[in-house]
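Only one protein chain is missing; all other protein chains are in place.
== chain A ==
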Amino acid sequence: MSQVLADWIFTEDANMEKNVLSTFNGDYSLSNLQAGMQTFMSMLEKEGDLNGKKIAILIPHIPRFLELVLAINKLGGIVIPLSPQLREGDLTALLNLLEPHIIFSIKTSRDYSFFNIISDWVIKTNKHVIIYSSENGDKWNDREEYQGNEIPSDDTSLDIIACSSGSTGVPKGIMFDTGYIVDMHHTLGIALKLSKEDRIFQNINPTVILGLAWLFVGLKEQCLIVTPETFDVPRVVQMLKEKKPTKISTTPTLLRTIYLFVNKMNAMEAFDNLQLCNLSGEMITKDLLASVSELKDCQFESGYGTSETGGLMYTPVDIRERIIWKVFDNIDYKIIDGELLFKVKNRFKGYYKREDLTKEILTVDGWYKSGDLATVNSEGEIQLLGRKKDLIKKGGQAVIPGEIEFLLNEHPLVKQTAVIGVPELTLGEKIVAFIVKKEEISPQELKFYCSEKIAAYKVPDEFIFIDDIPMVSGKTDRFSLRNLMGSKS
């Protein structure tokens, strides 16, 4: 039996009146959230036994969203958080996959009618579904029951199915129980050295499991979580000015954005109490760190993990000094054939109705295959070398693109690089380096520079100068680069 979130958070010794959540919709204490939870519970109790019932929620109002998650979980239902960023195609695909029994949805958000799409889906598929809808996400009085074929109940040990569009674009449901959140409390506690006095700005979408876990960890810890419903930068800056966070957890791109706006809005006092920035989700570049160099008194760290696994590693040393990783003490790991594997027993329960996809990332005995190549030293410090799938096999020798990229990036006339393997008849693959120049430099000069520093077989066979390295989700888009090579030949 997994932990009931409300029982875990609303304990006897919890300070129920302290503000623990601040959003664009106001400030909330545990007692406010508990009252909201009870309102939703009295609505849901009329729907009968919720054990094994799936309840999808699409609510861009964070406090209401949390109250509803607490209520569903307390009554034994399975929560399916849906993002307001979904559009008809992906939303319908998710509904087809997950088949919720009850749906709570905002009627429209930013001129987009979610209610019409959802009710069309219910009518077209002829299912027995109850839809609660709301104009503003605050009041939930509209209830409509659609008669149709009964949807069978699901596995009662499941608590949450989070949605992911995945890198392939095919939507997936990632299954969890609340053990994931309890476990993340330990993990985030170590990484961010959480305390009750903390005021933490974080803006991971709460419909993503990590974002949801963050919010509940904040409630459990009774620090103040400051989180905006939308990324309206001037409003976010006003929020930061008012709350003066002690810690920030966001992506590198968004930190840079916030920082630029804080500067332009003459609001540097927003960072007066800042002690720590935790950056994850994208590659952290030297340019990024340089752009926020004025935040001297603040420690910079990063996190490693995925939705499926939660946080797995943290950086014990300021990342401006060097980037090394430590695995959290409650996670087992091993390195097999250069690849990092993690045991994630309390976390990932598999992909909903997609055993085949689950098997791709989990071994039979429950090890998560990260796809990352790494080395570990005697201190247990891990260094990441690159992605296993990006490994170049040239004439029987393995070449890690990250190693060559690191070297080329050190060259004073080079701004950015990306190295890929391209099929070639004699060697199997050849090494191609894409270069964004700072100033004029020739391929010959770069070749000479590399051959002085690395073994001959690692020296790129070809250098191609381009204006920008294509990026996707903050990472080098190697797929586009390979296509570029394909169209050249």
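Throughout what follows, contacts are C-beta pairs under 8 Å (C-beta built on N, C-alpha and C of every residue); 3 or more make two chains touch, one makes a residue touch a chain; residues count from 1.
What we mean here is this: contacts and distances are computed from a predicted model.
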Taking the list "Glycine betaine ABC transport system permease protein", "(2Fe-2S)-binding protein", "Carrier domain-containing protein" or "Nicotinate dehydrogenase subunit A", the UniProt entry for the undisplayed chain gives the protein name "Carrier domain-containing protein"
If I consider the whole complex, including the chain that's not displayed, which of A:Leu97, A:Ile190 or A:Val233 touches that chain?
A:Val233
Of the residues A:Arg87, A:Lys264, A:Lys393 or A:Lys438, which one touches the chain left out of the display?
A:Lys264
Tell me which residue among A:Asn19, A:Thr253, A:Thr358 or A:Asn409 touches the hidden chain in the full complex.
A:Thr253
Can you name the residues of chain A that touch the chain not displayed here?
231-235, 238, 253, 257, 260-261, 264-267
